[in-house]
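Apart from one protein chain that is not included, each protein chain of the complex appears where it belongs.
A and B are the chain letters, set down in written order, and residue numbers restart from 1 in every chain.
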Amino acid sequence: MTLRVLDPTFDNDQAVQATVSRLPSLAGRTVGLLDNGKLNVDTLLDHVETLLRSQHGVGTVIRLHKSDASRPAPEDVVRGFAGCDAVISAVGD
Amino acid sequence: MTQLRSPIYDLADIVAVNDMYHRRGWTDGLPILPPTEELVQDCLDAAGLAPSAVISVESVRQRPITAEKVAINAVMAGCLPAYMPVVIAVIKAMCQPEFNLHGSTASTGGSAQFIVVNGPIRQRIGLNATHNVLANHSRANACIGRAIRLILINVLGCVPGQLDRSTLGHPGKFTFCIAEDEEDSPWTPLAQQRSIPAGASAVTVMAGESPHQTMNEWTRDPKEIAETFAAEIRHNMLTYSIWAGNYALIVPKQLRELIAAAGWQKHDIQEHIYRSARVVRRDWATVGKQQIVNLGKGADQRFGALHSPDDLLVVAAGGPAGGFGAIVPPWLGSRSQAVTQIIETP
Partner (left out) sequence: MHDALTAEKAGVAATAIITDRFVPTAKAMATVQGMSDYPFAVIPHPIASNSEQTLHEKAVDAVQQCVAILLQGETQADA
């Protein structure tokens, strides 16, 4: 006699595959840089900001911060994404 | 039976089931009971839930946790159907926003869900509150805690190295569930302190680090007894994490009798520890953390272990002999807060 047993896992097929947005160029664009509040991530992003401006012609850089790395960004930060052409989130650790 | 939606596998025997489930990463490393349709249905019936009923939604993954998946994992963990209402209540508690389920399970800090059960269901399902309370003994304690771990692994992807980034973890991640010894305690049960009416059953769940055992058998003074616990909390603040949050305190019968004989209630212990479990930033220099003494507000900055006396979860539990106690520290201050959830029985 065989055992008929059930799958204990969440069915990943239920998740919808999202499409991603891409840009033709960063020149003159607004880029949001999100730091997660961990030590030195702000300094890393200072360098990233300088490089994006000097080497890739990025027009405006918006610095976004979250104070709790263990949770998703709060709503006011997410609203800030809307004003950006691109967002880079830095995890650090 | 026809309502169950999970994929079904026909396997030769219990050994084949364990081989496949281990190979696919669906266990905690220990053998599991095969989750057959019949056993899973028994668990759903005991909970009075349809398989598709959504118990909670985990907010970061936006992933629903259905009764069917809870029941499958509970069977695998060894749960009897009568344990289901407790497992369901723990899931609901963990999915409250203040618990921060994703942060506390993904963190390198490696916490486990410390579960304290109160109310009449404890005796109905045989939960242990006395000898060896933090360890092996009763099926109910062992399997309820284990069911939560298997649900985290299989439904929420808390797989070590993937969405569980614990550097070390601790043994409580296998199972970490106790009952309060209400019958042999002079004090208000934890759930009632946290607004659950008397006569109802409830779980209190916190993201806890491993328990630290203490011992003081050389005093009858409740202040001195409380001071031993406070010292262990101060030590944890310096060597692990300084941030204030929920600490649990396990107080065994021998110490309860001495504390109660002096007229102290739980709130007297809470008040004492609230005032005593404090450190200053310069104390970090004594534990090898000189580098961070002068950050923040400087060496004189004061820190308390508790935002308020209520942050301390005092639980009467443990065997009758011995002046041992334990603290269970929080994962990371108040980034995850303890949640108390009523247990609904159909």
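One rule holds in what follows: contacts are C-beta pairs under 8 Å (C-beta built on N, C-alpha and C of every residue); 3 or more make two chains touch, one makes a residue touch a chain.
Here the structure is a predicted model, which means the values were calculated and not measured.
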Which residue of B:R5, B:R63, B:R194 or B:K223 touches the chain not shown here | B:R63
Touching residues (missing chain, whole complex) on chain B = 60-63, 106, 156-157, 159, 161-163, 165
Residue positions on chain A contacting the omitted chain are 12, 15-18, 20-26, 32, 34, 38-41, 43-45, 47-48, 51-52, 55-56, 66, 72-73, 77-78, 81-82, 84-93
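Note that in this section only the chains that are shown with their structure count from here on.
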Averaged-CA centre spacing for the pair chain B and chain A, given as whole angstrom = 32
Footprint of chain A on chain B - complex, ascending | 4, 6-14, 16-17, 21, 26, 34-37, 40, 59-60, 63, 68-69, 72-73, 76, 100, 102-104, 106-108, 150, 154-157, 332, 335
Using the touch rule from the top, collect the residues of chain A that touch chain B in their complex.
-> 2-11, 68, 70-72, 93
